[in-house]
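Input: one structure, supplied below.
Omission of a single protein chain aside, the complex is shown with its protein chains in their original locations.
Now for chain A:
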């Protein structure tokens, strides 16, 4: 490995402008071999201003000229690589550590313990397996690769899946309970000024006058349609809060104490149940007239009578306007609303039934979700836009069909591992929900091309699809989707053996907006992959363990797809140091590079450290030739690096890594030992206590 490094000192004056290759006018040099004058100058590149080589496609000639024969371990000396221009921490450690912190925070205590155990078992297993047989890396990797794919689906858990990349898999959003819906129908529309938000106690909008406020606070402003609300709930009232109704009215009678609701004889109006917290007020009409601020309408629904007589100083959450309570509830999970909040009081029960909480539903893993329940929920809230029924095994195609029928506005449909579902459900969804944007039906192994064809022809708005491990799907269905869904942005496939280069080509040709593309484990080769150079918006590419992939294709993709920020090449053994060097040089936006089980050496790490200004995540797990030197040098030289995966790089010493951890605290190092430590730390923090069985093996 060392022979590739120049013997000259590293700190040469850095050249700001790299020399161009005379052959192909590439902006940056390839391997800096001894200069050769080209036999003839090549003609100008075809496209004006293009930096690309005159030769279309992968420039084999350039490579031949510049790298005599084999890649990486090339014989001739090279000039020292350019020292990267100094950069400050442009890639904020803060951002990615915040990201990780979020992920930690998202883990529930039970997950952690289970995960720690799981992890410990798995690493022990992996270690044992590795010790036992020499062929373990591939199978471990494959397993972990699959596990990592599962992590794709479960955002937030991938931290514990040892090798294939840390946490940044694309996945469905973790929490789905977002409301942006219209205010609850029961509430009359509130004016934009939102002058009056409170029921009950309030101070009218007119000039305050020095009159004592009444205890219950329903000063003229209260109850139904009255004036503006005061500053707070029943708590301390301003000493001079005016009970002004305008001049005509004597203040007193307008502000009956809460317990005597009849002072003006019209306490009932306030919509539904009477006043809360003393919101008993004179009739709304009169009130509004008086108060001159007539546009406040108290929402009528106010069933909770429990606040008819609160002591004036007690804060009362139910005094808050319903829109605010709804906003608060929207931050609770479905479980918290249904199992806790709904049981607090009738008012909360009713609020929890509000439509906005039933628009985006995460019903995943609930085994009590049956077809009947789906129908019930769908009937109640027919404006469901997003639903997740992953791992629900008690419902069937029928339930999904009813749901689709009743919710034509459905935008996002997620149903992982619902192996009981067939084409019937997907066809129903396609037929009834033309606005569909996201379909994630990974692991529905009964799905066939028939379902896909329906999707492709009826759901033109599709942006995001996931058919991982739907083994029956083939090019036939995929091509229909490619041709029909021109707005696609994300495709995720996994181990669909009947999906070949044909599909890749079709997507590349028809779907220019693609950003995230994954064909892990599919029957795809370089011939198909090369078409992806057409996708200028490509930002994430997952080519784990495809049938065949050559270095030149990868280099070409990195050169052409300038927005590429994540590249996963794990388990493509052919990938070598040379390719990585080009990736490092050409990947101007590249942040993540996964090279588990590739044929690379320390040189690849060194090249990344030297040439890439942007890379934050590198995983070289299971690359047996990586040593302490590579790990140390990349940590030293890369300003942007934040994560280095060294899982089962057996030539790397844990002691060295421990030193690196101390020396470079902004970098997370992943090895067997480091991951165990992190897992346990996190577990302890969450109050978990260890099993008495051995922590690591």
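Rule of thumb we're sticking to: a residue touches a chain if its C-beta (ideal position, glycine included) is under 8 Å from a C-beta of that chain, and two chains touch if they have at least 3 such contacts; residues count from 1.
We take it that contacts and distances are computed from a predicted model.
Student: Just go with whichever of "Protein DIS3 homolog", "Phosphatidylinositol glycan anchor biosynthesis class T", "ER membrane protein complex subunit 10" or "S-phase kinase-associated protein 1" UniProt uses as the name of the absent chain.
Tutor: Of "Protein DIS3 homolog", "Phosphatidylinositol glycan anchor biosynthesis class T", "ER membrane protein complex subunit 10" or "S-phase kinase-associated protein 1", the absent chain's UniProt record names it "S-phase kinase-associated protein 1".
Student: Of the residues A:327, A:419 or A:666, I need the one that contacts the missing chain.
Tutor: The single option touching the absent chain is A:327.
Student: Just name the one of A:343, A:435, A:486 or A:655 that touches the chain not displayed here.
Tutor: Of the listed residues, the one touching the omitted chain is A:343.
Student: Thinking of the whole complex, not just what is shown, which of A:373, A:661 or A:676 touches the missing chain?
Tutor: A:373
Student: Taking the full complex into account, what residues of chain A touch the chain not shown?
Tutor: Residues of chain A in contact with the hidden chain: 102, 105, 173-175, 177-178, 180, 194-198, 202-208, 228-236, 238-242, 304-307, 313-321, 324, 327-328, 330-332, 334-336, 338-346, 348-349, 360, 365-370, 373.
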